[in-house]
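What follows is a short report on a single structure.
As you look at this complex, bear in mind that one protein chain is not there, while each of the others sits in place.
Let's look at chain A:
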Amino acid sequence: MEVVNSEVKVEPEIVVSNGEVKEESEKKGTDKETLLAVIQVCKKFNLKETEEILKKEANLTEDEVKELTSASIDHDVNITNVLSTYKSEGDPDLYAESFRKLIKFVETSLDVYKHELITIQYPIFVHMYLELVYNNHEEQASKFMSKFGPLQEDYYQDDIKKLAVVVKREHMKGNEIIDNFRSGHSLFTVRLSRDTYNYLKRYLQENANILSVVQNIIQEHLFLDIYEGMTRSKQQVESSVGGVMGEASRQANKARVYYGLLKEPEINITIPDDDADDNNPENVGEGEKPKKKKAKKDPLLCKKSRNDPNAPPNNRIPLPELRDAEKLDKVTAMREATKRLKLGPESLPSICFYTLLNAGNHHNTAALCVEISEDSHLLASGYSDSTIRVWSLTPIKLKSMKSAEELELIDKEADDVLFRMMDEKNTTDMKILHGHNGPVYAVSFSPDRTLLLSCSEDSTIRLWSLQTWTNLCAYKGHCFPVWDIRFSPHGYYFVSASHDRTARLWATDCHQPLRLFAGHISDVDCVQFHPNSNYVASGSTDRTVRLWDVLNGQCVRLFTGHKARIYTLAFTTCGRFLVSAGADKKIIFWDLAHGYLIAELSGHHDTIYSLCFSRDGVMLASGGNDDCIKLWDIARLLDELDVEDINMSQTPVVRTNTENILLGSYRTKSTSILCLHFTRRNLLLSAGIFH
């Protein structure tokens, strides 16, 4: 240990996990830049006085201003500055030599350290390559790439292919991957245990003359997150690596997450007692009064008032009040729930499959997404020809509202005014919604089923009324294709994911986003609301899953471990776990409480596009491009994992054995699965396209 201590001084300090300091310095930098931009604007519009005052207030000297302005006057110049960290006079042949040496060192190291040390290879490889390219050693760079590129882990090969495209200094500007690697605010993160770190450090010091290149890169471009305690096992390391920018540092997952469910806002339970039918207006009247009393304040009156310590307060996020119709619906839902099939390994759900015909990949109208409403009455799907089609899955046909002239004739005092508003004569099985100007990538029903959201390649989000069957609003905020859209389980809010690398939170009555969740370094591909509406999860092409707090827009969890793009997310019904899956064909379980990866289910052999939990949460259905629906026994998985034992101090063992968890696997006839949905009674509905 003493040796180590003395060493620390000698060695140029490696950036150790000290998030706060880093952040501060970063802030300073950005502040200055902002000020500078303002000053520039002032100069541009000749607002001298303002400029003077601003300078004074910000304590900026003339020199500083000049220096900074000159640096950022030209964007190109700015980039050169950033990239200039790659400038080195080093011998280009030294790179291959020292990288070979590093590989050898990692390979010959003790097994305990080996697995963690392997993770350091890739970032060093990338930065070495970029340095070579930057310094115009084209030939050496391509040799370096062809020699060591294939040695990197499989899941990095896609990135390496993208990297290999860059062969000239001019290419380095505006390339997504290089932007990520060179940007200061997200350094490639490598997690090492204290022991591994010391071991590495000693080695680097001993061979300082040859490995100086490596040392420089580690200093400048890597963020080593050192943790105390046991070095992780091979399996633990392998399951959590794979992110474009390395692993999540421990710091990123420290914040507390209120993963518990909200207390049910009490609906007068007197209604469900009698076998009243839902259309009886008297019952509606009855239900109204007690609700008003309670909705003001008094959520504690509810019957299931066991206080979940992990639940957020009900008013943490302002939620819309329930309307009468929604209350009735809740009651029906609860009644249905009592008739629910109890699932288990011995009682598997039946699966009803809806096939979309003539909508295969090579049709002009290819179905891209399917969504089934919560009560399983409606099915909506978006198509590549910009249309949306809505089907009724029950014998009840789709009605639209009467025309304005006819509506005027209706007696507004009538009890069944809602019923009278609808045109009973012209009903159809299917409605088509036109409005988008590009492929529709996702649709989402509002919980009360009167609204539908859709998002498209044309970068708009549209809100549709399912009563008038018209477009109510187009939300224009994203400036690139919008990949996914999701209504909050409580309605009113919705969240979108886009190619512009942000996820955004919206409210239906506001044309601008309420929150902007920025942090992913590549496309955000999918989003999902937490059942308590307080959090939003997002999955991205950067192979990470993030959890965002709706309240303050901060990222409270960062999960790495996926090895490819993530296409779908689902929360367990209890709200504690998040499940994600995507192009790497694996389903990964994340524990929100402590931020750990706890299980990895593999079995699919193509991209997974849909995940769904049964209503009682004991079963998970998954499906995708491999034309197969799989059912997983979640009750058993969580039982065996002993979730109560998970704590902050020790990284839990990752469960990968899926032998007893997989309950069934149902192949379709060359029909890929776009959507899975459990009905209130636990019948599994599924939809896909035949090709």
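Following the convention adopted for this analysis, contacts are C-beta pairs under 8 Å (C-beta built on N, C-alpha and C of every residue); 3 or more make two chains touch, one makes a residue touch a chain; residues count from 1.
We take it that contacts and distances are computed from a predicted model.
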From the options "Transcription initiation factor TFIID subunit 6", "N(6)-L-threonylcarbamoyladenine synthase", "Pyruvate dehydrogenase E1 component subunit alpha" or "Protein wntless", the chain left out of the display has the UniProt protein name "Transcription initiation factor TFIID subunit 6"
Residue, one of A:R486, A:H499, A:R543 or A:H677, that touches the chain absent here: A:H499
By the document's definition of touch, the residue of A:F99, A:Y258 or A:Y441 touching the omitted chain is A:Y441
Given the contact definition stated above, which residue among A:K43, A:K104, A:K147 or A:K162 touches the chain not shown here? A:K162
Of A:M128, A:M245, A:L328 or A:L379, which one is in contact with the hidden chain? A:L379
So one chain is hidden, and I want to know which residue out of A:E116, A:E131, A:E238 or A:E457 touches that hidden chain in the complete assembly. A:E457
For chain A, which residues touch the unseen chain? 142, 146, 161-162, 164-168, 170-171, 175, 347-359, 361-368, 379, 383-384, 389, 391, 430, 438-439, 441, 457, 480-481, 483, 499, 523, 525, 541, 565, 567, 583, 606-607, 609, 625, 629, 663-664, 666-669, 672, 674, 686, 689
